[in-house]
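Removed: one protein chain of the complex. Kept in place: all other protein chains.
When the chains are written out, they are named A and B in that same order, and each has its own residue count from 1.
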Amino acid sequence: MSTELPLVTVDALTVEYWTRRGKLRAVDDVSFSLGKAETLGVVGESGSGKSTLGLSLIGLVPFPGRVTKGRVVLEGTEVLKMRKDDLRNLRGTKICYVFQDPMTSLNPVKKIGAHFVELIRTHQPKVTKKEALERAKKLLSDVGIQPERINDYPHQLSGGMRQRIMIALAIALSPRMVIADEPTTALDVIVQAKILDLLNTLRDAYGMALILITHDLSIVMERSNRTIVMYAGQMVEYAPSKEIYSNSQHPYSKGLLKSIPNIELADQKLEAIPGSPPDLLNLPIGCHFFPRCSYAFERCKKEVPPLFKSGSEHFVRCFLYDEERKA
Amino acid sequence: MLSSIFPGLRSLAKRGLAGWLVIFGAVLTGAIVVMTLVSPWISPHDPSALNVGHPLLAPSSQFPFGTDDVGRDMLSRVISGGGTMLQVAVLSVFVCMLVGVPLGLFSSYTGGLVDRFASLIMDSVYAFPGLVLAIAITLVLGRGVINMSLSIAVVYIPSYFRVIRSQVLSIKELPYVEAANAAGAKKGTVLSRYVLPNVLPSIVVVATVNFADAILTAAGLTFIGMGVLVNVPDWGWDLTNGRRLLPSGSWWVIAFPGLMIILLALGFTLMGEGLSELLNPRLGEEGGK
Partner (left out) sequence: MTLRTYIIARVLLTIPMIFILLTTVFLVMRVLPGDPVQLHFEKMASPAVVAAMKAQLGLDKPLWVQYFNYLAGLFRGDLGKSMQDYSPVASQIFSAFPATLELAICSMTIAILVGLFLGVESSKAYNKPKDHVIRVFGIVSYTIPVFFLGMILQLIFGVWLHWLPVGGRFDPTIESPSGLTIGSFHFSTGLYTIDSLLGGDVYKFVVTLKYLLLPSLTLGLVLCGVFIRLTRTNMFETLRLDFVTAAKARGLKETTVTYGYALRNAFLPVLTMMGLQFALLLGGAVLTETTFSWPGLGRYLIDRINFRDYTAIQGVVVVFGIFVSIVSLAVDLLYAYLDPRIRL
């Protein structure tokens, strides 16, 4: 862990969607910090709020959602309080986003090169088209794609290549932080590994922070420094990734671990977590995980557990780790 | 009776913007209808009386809406001028529904060549410019309230036909309709007991739009000189008359009657918008706070 000041700090971030049928909290009181050249893994099922979390960091929560509480501080500046134009300038330059589905994230009627030219010239208007294209070519080779491809259209490239291009677009202007939302879900396994390696290489080369959002615990455990486990919008565990593996504490995290196939175990019984994720519009009063938890007791049903500190850098949202109880 | 209206109103209001649209539209339309009905008692002067005041007086406290070129009081004309238009609208919508609904039901339910043929004719009529068609039919039939209503009705029959047809086509294959048929129900029974109730909401929506269009088309026909001949106060007539007076800048002769036409048509349109939203709520739209 780096001892410098963190690059980005998120504090009690809460995002709500105000729908016709009611208000739901997609992200509930999430806090973390991230330093340079560090990777944060955010793990959760679909509906856990991880994607909303990612989008909220750059102020792009879709309608009808809005950030109702909390702060995001990047290098001393509060991101969510910025003026619209300043925030817009932040995107693509300081914080970049890599989307899940490369098929639908690139503009189908624009050539690859044009994407780069547009991006570069929006933020650095003095750069000429020619220069922008040159830089584009270099970026493509950095991510492992032949430079000639700048003249192709998105549909002419494979999924893996398109994802690399998304990454190239993300690092084009040397961002301080890159948020990758399920960067490999739409890709096959072999390509997955390559893309993840690429992300880490770039992270080290550019000294940026990386947030990996995924449902796949196995990805984050190997490649991230710290991990947040999300459930029903809440952070249920936040710890160094190694500790999540060797000493996972929240019942949900334990359940997730048990459901990862391990090729080395001869006799592994894959256990799925019973039940299904809660309806965010109709949350139970107590702990969100209560209905599915095999360690639950009375208190869990009635109160929402706060985040307890259970190790020097380990946080759990579970009454099992309440100091008072641990007698 | 009023006590049963209020709960109804309250439930409408609860439905948000759409409900309010319906209420507002209904109130607007209702007010105009009532005004027209009681016009003989509330208009300050006889709307057809000449030289009640000096010709072409601008609006004043004595004549709030001014006078036209032969000294008629515009306020009285505005209060009384809706009669013909409302008659035409009601009559044409009535005829339209009478013909269009059964035709649509029967044709789409029967299917086959009958349906193809009917659709072809309906589509052709639908594609044809409504006003021109109405003009042509009025030419043939002659002027008058009934004839104008008939010509407008013909123009809008395809609208009912098409809406009903699309609804019926989707309902036709549903299990409960098939079950009724399997049990040997007569076609007429199936249509009236099973299909019609489901189609009813759409018919209501089309009817409101129909009303609005009928009013506008009637106004248009009057404007080009194919209106009703009888010398009753009529907003459309005032517009035609006012056109001649335009160069003199006498705006009040056209402004107020025109405004009334807009309000009347708007009342129906708003009702239609609201009803359509209530009956077919748009997916994915959130009530913004």
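We adopt the following convention: contacts are C-beta pairs under 8 Å (C-beta built on N, C-alpha and C of every residue); 3 or more make two chains touch, one makes a residue touch a chain.
Predicted, not measured: the structure shown is a model, and the values here were computed from it.
**Q** Specify the residue from the set B:Ala118, B:Ala255 or B:Leu275 that touches the hidden chain.
**A** Touches the omitted chain: B:Ala255.
**Q** Can you work out which residue in A:Lys36, A:His123 or A:Lys242 touches the chain that's missing from view?
**A** Going through A:Lys36, A:His123 or A:Lys242 one by one, A:His123 is the residue touching the chain not shown.
**Q** With the missing chain put back, which residues of subunit B would touch it? List them for me.
**A** 120-121, 124, 127-132, 135-136, 139-140, 142, 212, 216, 219-220, 223-226, 239, 242-243, 246-247, 249, 251, 254-255, 258, 261-262, 265-266, 269-270, 273, 285-288
**Q** Contacts of subunit A with the missing chain: which residues?
**A** Residues of subunit A in contact with the hidden chain: 55, 58, 60, 62-63, 88-93, 96-97, 99, 101, 104-109, 118-119, 122-123, 166, 169.
In this section, only the chains that are shown with their structure count from here on.
**Q** Please tell me the distance, in whole Å, between the geometric centres of subunit A and subunit B computed from their C-alpha atoms.
**A** Roughly 56 Å separates the two chain centres.
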